[in-house]
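So the structure is just underneath, and the comments pick up after that.
Note that this complex is displayed minus one protein chain, with the remaining chains in position.
This part shows chain A:
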C-alpha cells in the first residue's frame, strides 16, 4: 500500500523563532520555505535527508478560526499538544552539552535506557522533542 512517511507536522507559534530554534540551534536544514499567500509552508529536515520533512505550521486563519488557533496555542504552551519528535544522534551526551550551552531547555538529561541513551527537551513554544543514541 504505502512506501514511506515523507511529511509530518508540528504546530509552532512563530515561524521565524521556529527557524532560529530548529535550524539555528538543533542544526536541522530548511527543506522548504514557500510563501503561499495565506500561509508560509515552512519545512525542515535532518541535513541531507529531504525525504522526511517536518512542517512547522502556525495555527490560524484561514485554516482554522482565530478562536481555534488560540486553543491550539494554549495547548502548545501547556506542553499538551500531541505532535512531537524523536531524533537520533551518534553522540547523545555531546549533543546535550552543546545544546545546553546554547540555552536549550531540557526536560530530561541523558539517561541510559534499554534501547540507548536518551534525553528530552522543549522547543521555545512547549513542544516535546527527544533524541536518542540507539544501542545496536
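Everything below uses one rule, namely that contacts are C-beta pairs under 8 Å (C-beta built on N, C-alpha and C of every residue); 3 or more make two chains touch, one makes a residue touch a chain; residues count from 1.
The rule we apply is simple: contacts and distances are computed from a predicted model.
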Q) Per UniProt, what's the omitted chain called: "Ferritin-like domain-containing protein", "Cyclic nucleotide-binding protein", "Helix-turn-helix transcriptional regulator" or "LrgB family protein"? A) "Helix-turn-helix transcriptional regulator"
Q | Candidates A:25, A:58 or A:130 - the one touching the absent chain | A | A:130
Q | Options A:33, A:91 or A:105, residue touching the unrepresented chain | A | A:105
Q) If the missing chain were put back, which residues of chain A would it touch? A) 13, 70, 73-74, 77-79, 105-109, 111, 113-115, 118, 120, 122, 125-126, 130
